[in-house]
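Apart from one protein chain that is not included, each protein chain of the complex appears where it belongs.
Presenting chain A:
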Amino acid sequence: MTDNKGYENIDPVTLGVIAGSFNSIAKEMALVLYRMAYSSIIRESEDLGAGLFDIDGNEICESDSTPMHIGSLPGYIDGVRHFLGDNMNDGDIILHNNPYYGASHTPDLAIIIPIFYEGKLVAFAANTGHVLDAGGMSPGLMVDVVDVYAEGKHYNAIKLYNKGEKNEEIWRHIFENVRTPKENKGDVEAMIASAKLGKKRYLELIERYSLQTVLAAQKRWMDYSEEMIRKEIAKIPDGVYKAPTGWLDDDGRNYGQRLRIETSVIVNGSDLTVDLSGSSGQVETAYNVPFSGSTLPATYTIVRSILLDEASSEVFIPQNSGIFKPIKVEAPLGSIWNPKAPAACTARINQVQRLADQINLALSEVLPDKTTAGNAAHVHFNSYAGIKEESGDYWVYIEVNEGSYGGRYGKDGLDSVDNLVANTRNNPIEELEMRLPMRCNRYELREEGASAGKWRGGIGIVRTWEFITDSLFTGEGDRHTDPPRGVFGGKNGLTGSMTLNPDTDGEQNLHAKLTNYKIRKGDLLEIRTPCAGGYGNPFERDPQAVLEDILDDFITKEKAKEDYRVVIRDDLTIDEEATKQLRQGLEVLKS
């Protein structure tokens, strides 16, 4: 590390100052985007990302919105380069979303603005946002589609503005070919405002500190983040760490045919490779994962979360391309993690969640105090749609149903929260019902309760919708068959489910993945998301903690006895003696 890196001359103070600016620019870009946006998936769920990138597409800084967007933009910029080469000018505003050219998936549109200084391209300001409808074969989401063309329109580095001039024809074409033109247009306007702001702020930095200093500072910060993560990787003994085989439910067409996931983490010095060979081949529906836009960012996110946990770290370590450099992924072309065009690949969130959990489980033995028991590692990602009677317009609502975290060393798992590589927000019920023909009858923790462990698993949610009109429903879910794993003696978690008209004569279990399923007026749809696995032997759990869980209905009294061997009296106090005997009896049995 003695070669000239080009930033030896920046004083440490200027370096800190510029870093603070990068961080606040990304935050400000995201704020403008979600506050201005129209569709609830962006403005309420914050399913978006925004940041600055160097001319090679390296990430300088990105907003702390949802992790799947973070780290995907370098791929988009590669894609734009593929189509435009050097045909970029000051004043261009570029729209891109092709998953075979870097996009995360088709509905995640990106707005990319090349930044010019003294006539030269110096950086990009860019952002991504999930739009309600991309003009594909069905409104909102879809799984069972024939190919990538059916997912929606692809904008291959299309210039919405060319040298500052708006291309009115292309705007008309784009928004006249989606089901939610008003929302999409509002979202794209918000994305443009956000990217323009990024450009303005970056140029201000250059004016203030000179181009050379800013370029040097961004390089220094990428090297810093790389150094910090390499240090952590190097602490893990070299070797191959393999996760137990995981199973996805199906591809959304061939129900009953489970899909295999094999995951090995290979550590070699300060390099870390995730090897996914042995996993399922690509599938015939959209249940494939775009490699650079989704497989890679998900891997970066989980590895960073384990090794440089933000909550436990004293200093702020920026998420930039430096973090990505030591991390590689091996996934054969033609596999579910790296499909060949023109395979459809828009439905990928469940797989990348599982990928993150598999990496977590693979490292469980070697990093027991940095990993968790098996997580919910899924999303019941649902879309509901219909036609408004008065206007004839479409209404579309895309819903992210949260998961739960596995038990952790020294801590219980988190309940009812967005999981792993997703971090969106739910929509207020009082906001949804004011504008949609749906009514929420229940939104609570699952009554089956937590999975046992010395540190228990987190609890998933149950949500019930009642439909006021006939509606179209698409479910992009998983984890109805393979429960989250307990570790170190903790119990496995609970699988998720979807039920139509529960507790009625017409009760019907639904698959996790459905495309354009017709729901009738008056129908009820109940969604249960998985409860995560427990960590450690439940018989070692503090009896007081078991009692507290009973008082809060996180577990039942019966479960306390069965799973934890803690005896609770009728007056809700711990019977210490009986508990001791029960727990000792077990020791005897064991020996």
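By definition in this document, a contact is a pair of C-beta atoms (placed from the backbone, for glycine too) under 8 Å apart; a residue touches a chain by one contact, two chains touch by 3 or more; residues count from 1.
Everything that follows uses one rule, which is that contacts and distances are computed from a predicted model.
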Fill in: Listed names "sulfate adenylyltransferase", "NADH-quinone oxidoreductase subunit F", "ABC transporter permease subunit" or "Hydantoinase/oxoprolinase family protein", with the criterion being the UniProt name of the chain not displayed
"Hydantoinase/oxoprolinase family protein"
Response to the item:
Missing-chain contact, candidates A:Asn426, A:Asn501, A:Asn516 or A:Thr556, resolves to A:Asn426
Practice prompt. Give the residue, chosen from A:Glu44, A:Asp92, A:Asp275 or A:Asp523, that touches the chain omitted from the document.
Written response: A:Glu44
Practice prompt. May I ask which residue of A:Leu73, A:Leu197 or A:Val289 touches the chain that does not appear here?
Written response: A:Leu197
Response to the item:
Where chain A meets the left-out chain, the residues are 11-13, 15-17, 19-21, 24, 27-28, 32, 34-38, 40, 43-44, 46, 64, 66-67, 70, 182-183, 186, 189-190, 193, 196-197, 204, 207-208, 224, 227-228, 231, 301, 304-306, 308-312, 314-315, 317, 319, 360, 370-372, 400, 402, 405, 408, 411, 414-418, 423-426, 428-431, 433-434, 439-445, 461, 464, 551-554
